[in-house]
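Complex shown without one protein chain; remaining protein chains in place.
The block that comes next holds chain A.
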Amino acid sequence: MGVFHNASKLWLVSVLLMLGLIITALLVGSVTTPINALWDANSPYYEVIWQLRFPRIINALMVGACLSLAGLLIQNLVKNPLADPYLLGVSGGAAAVQLLVIVTGLSLAPLMLFLFGFVGSLLAALLLLKLSYHGELRPNKITLNGVVLAFGFAAFISFVLATASGQQVKSMMFWLMGDLSFAQFNWLMPILLLIMMLLLMKKARALDLLARGDLFAQKSGVNTKQLNLQSFVMTALLTSMAVAQAGTIGFVGLIIPHMVRLLVGYQHKHLIPMSMVVGAGFLLLADTLARTVMNPIQLPVGIFTAMIGVPVFLWLNRKL
């Protein structure tokens, strides 16, 4: 255990904070609504709250949970504290495909756009896997290949941006900095997220051993080849979902796992659920700020994940 020695106390605090955050997020926005609008169906704001804000809040929570869980896995896989989920090149893959869709002017249903992004990012992850897999997955290969591939995708994205028209550039920029305002709720995401959480909880102890090093895990009876591959696939799936839904939102996957380690220690049975909760709450907070601070202008959420995440993390890291 880290700062909190009492797991149930930490959970109580988290759940209360989360509830407060959700209620606040439901009530604020381009108009601040009175609290009775939450349950009063006759209130003019009832629809705004439940049709517009509520789905967006759910999306923010889920994307945040996906990203921080993915960050936790990838940092454990490549044994590098600087690793974030986008290391797998999935954001580049999704960006490439979705930008092409935007540029060609194809207007797709939101679920189709989500699926296009999802497939694009999975293809990128597959490419990285193909490049880094030689009988087994080598962490330092993933890191190097991932960083280099990301440069390749970035060049492609810059090329598309440089040649696109002004209006297109604006909507693309929003997407590249992460934006939840286009996200549509779909059931695929919560279901996949839940399944992956349960699978990972079953592997919690093996993941602890993997954190002690691949050799250590292997000699202690973990099938590291299999577990590394599973970690890779799960990271790719989780990140792909988040990217397809909300674009490239930085800092969540990088910073939240570190914050949670400081809070609850290094055992994955605590890290997995707590990362999801803190990641979800963090992104909801950032998104709520993004749509209220410069009201009525909506800002990209990525600005706020960095603006909150950086100082909070630096402070935590100094303290411990």
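A few comments on the model shown:
The rule is short, and it goes like this: contacts are C-beta pairs under 8 Å (C-beta built on N, C-alpha and C of every residue); 3 or more make two chains touch, one makes a residue touch a chain; residues count from 1.
FYI, contacts and distances are computed from a predicted model.
Considering only "Iron complex transport system ATP-binding protein", "Cysteine desulfurase", "RNA polymerase sigma factor" or "ABC-type xenobiotic transporter", the record for the omitted chain gives "Iron complex transport system ATP-binding protein", by its UniProt protein name. Residue-wise, the contact with the chain that is not shown comes from A:L209, picked out of A:A94, A:L129, A:I142 or A:L209. Of the listed residues A:Q184, A:N223 or A:N295, the one in contact with the hidden chain in the full complex is A:N223.
On the side of chain A, touch with the chain left out of the figure occurs at residues 79, 205-206, 208-209, 211-216, 218-223, 261, 265-267.
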